[in-house]
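Here the complex is missing a single protein chain, while all its other protein chains stay put.
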Amino acid sequence: MLHRRDARMKLLALLAVLVAVATTQPFGLVTASGFAALLGAGLLISRLPVTGVLARAAVVLPFTVTFAGIAWLAGEAGRAFALIAKPYLSALAVLLVVATTPMPALLAAASSLGVPRMLVLVLQFLYRYLFVVAEQAQHMWVAAQCRGAALRTSHRAGRFRAASGTLAVLFARSYEKAEGIERSMLARCFDGRIRLLAPPRLGWRDLALLAFAAVAAWSWRWWVAS
Amino acid sequence: MHIPDGFLSTAVWATAGAVSVPSVAYLARKSHRALDDGQTPLMGVMGAFVFAAQMINFPVGIGTSGHLVGGALLAVTLGPAAASIVMTAILTVQALLFQDGGVLALGANVFNMAIAGVLAGYLPYRYWGGSSHRKAAIFSGGFLSVFVSACLAMGQLLLSGVPMPRPVTYVSLGLFAVSALIEGGITVAVAGALERLNPSWVRAPEEKPRVGLGLILVAAMLLVSLGALFASSLPDGLERLAENLGIAGRARNLFETPLADYQARFLATDWVRKAVAGLVGLGVVYAACMLIGRAVTRRAAVSRSG
Partner (left out) sequence: MSVLIQASDVRYRYDDGTLALDGVDFQLEEGETVALLGPNGSGKTTFVLHLTGLLQGSGEITVCGMPVRKENFAAIRAKVGMVFQDSDEQLFLPSVLEDAVFGPRNLGLPADQALAHARQALEQVGMAWAVAKAPYHLSAGEKRRVALAGVLAMSPQILVLDEPTTYLDPPTQRELIRLLKELPQAKILVTHDIAFAQALASRAVFFERGKVAALGAIDEIARRYDWRL
């Protein structure tokens, strides 16, 4: 369901929900459960693996629990709850959109919503080569570890230098890769402008998604505030 | 430090966003020098490189290890404007794909790490990267990039009212300093290894060496970020200072008089005053540092010529 909706509308809906969550003050259990219900509904219609997504969103917890703990010790229990609930629910909302939208579609949407094209292109290249370069780093690191049985026993400065050498070589490989990409662009008559495909047309379902998310989140926000 | 959503008060994330968005737009245009997209593959692949580089651990002692953050290294290899864009792209991917940092908080995170962090990482290199203190310049660039962004992030949390007792602030400062030292060390080591592979990869600094000015700017940068941190932990103190100078009152008038007719009293609420006072206070601290710095360099120049 959520997978097929337009990425632009999903991004705008995400912003509406995030801003509603961020600006609700105070953020108690009741308030939180309203937003949780909205996101839970989204999670159900998205057909994503529920426990998987809930667990994924928990990556924010180590950071938030630390600060919440401090707040709680300082005697601000309400704030401590908000410091855990708000980041968790926000992360859930982001995951709901990101997990149902391919990154390229997300970037194209960002571009048509006014993000500078240069940043969009850099993001596009970053995402495209993220795994290529990471894989290379992995191989180099494994190779270095295999060779480094001797290094491990040697002193720290030696290993520090070995790691920086590895990074320098990885940098060199990345640099060459970028040159190769530019060369292949030029070989296909690149004239200085990458033409992105036009985004697809909006349907009423896309607009309905945005309207529903925004109205639900904001009416809840106003209702708990009053 | 990547701030997640839900930590910052509306005033803080909205202000940070309002600063970051036009800055990024400006930097995107500035790094788009050649007026074409031919440079974007390099920037994108370098972003991927920084991601991958974070998988490689550097031993730093007592059984722990650190990894590269990358702001200063990007600044000395790609130049500051392009480095900021690459950092922005990295932070965006981290927020979207890895839930490392929030989406609304992206404005703040971009400001701390991609704008202030990269600038702080580049400043020392710009002024003394061409001198015999080159290594020290790269080291302090790495140090500053991490230290300044961590202090700013901490300051924003304090401004947002996240409770943090004094001792916690001090301990965090110590931790920031340690990770900043590690970043400095890694940046120097990697930049050195890069220069041995291909000297043209580390750009020549744009300015002639001016060691004194560089030192002063570094000191100013440190003072400002520490000042920001402490100012935000005592917003009242800073407000009082601003009030004594008559600034806060004027700021209040500025907001109240022209807007009062439109019932826009919310603009004159507490946080706007605090934010304005805070910003003005910061400006005062910064200007003081700059003035002192200017005076010192001038005196140094005079004594050298005299």
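Residue numbering begins at 1 within each chain, and the chains themselves are lettered A and B in the order written.
Convention: a residue touches a chain if its C-beta (ideal position, glycine included) is under 8 Å from a C-beta of that chain, and two chains touch if they have at least 3 such contacts.
None of the values given here were measured: they were computed from a predicted structure.
Peer 1: Among A:142, A:186 or A:215, choose the residue that contacts the chain missing from this document, as touch is defined above.
Peer 2: Candidates A:142, A:186 or A:215; residue touching the omitted chain: A:186.
Peer 1: Kindly state which of the options A:103, A:144, A:169 or A:214 is in contact with the chain not pictured.
Peer 2: A:103
Peer 1: Decide which residue listed in A:58, A:74, A:132 or A:169 touches the omitted chain of the complex.
Peer 2: The single option touching the absent chain is A:132.
Peer 1: Identify the residues of chain A touching the omitted chain, counting contacts across the whole complex.
Peer 2: Within chain A, the residues touching the omitted chain are 102-104, 107, 124-125, 127-128, 131-132, 177, 180-181, 183-191, 194-198.
The rule is simple: only the chains that are shown with their structure count from here on.
Peer 1: Return the distance between the CA-based centres of chain A and chain B, expressed in whole Å.
Peer 2: Their C-alpha centroids are separated by 22 Å.
Peer 1: Across the complex, what residues on chain A touch chain B?
Peer 2: Within the complex, chain A touches chain B at residues 14-15, 18-19, 21-23, 56-57, 59-60, 63-64, 67, 70-71, 74, 76, 79, 82-83, 85-91, 94-95, 98, 103, 106, 116, 118-119, 121-130, 132-134, 136-138, 141, 156, 159-161, 163-172, 174-175, 177-179, 181-182, 185, 190-194.
Peer 1: Residues of chain B touching chain A in their complex?
Peer 2: 2, 4-8, 10, 13, 24-25, 28-29, 31-32, 34-38, 40-49, 51-53, 55-61, 68, 77, 85-86, 88-90, 92-93, 95-100, 102-104, 157, 161-165, 168, 185-186, 189-190, 192-194, 196-198, 201
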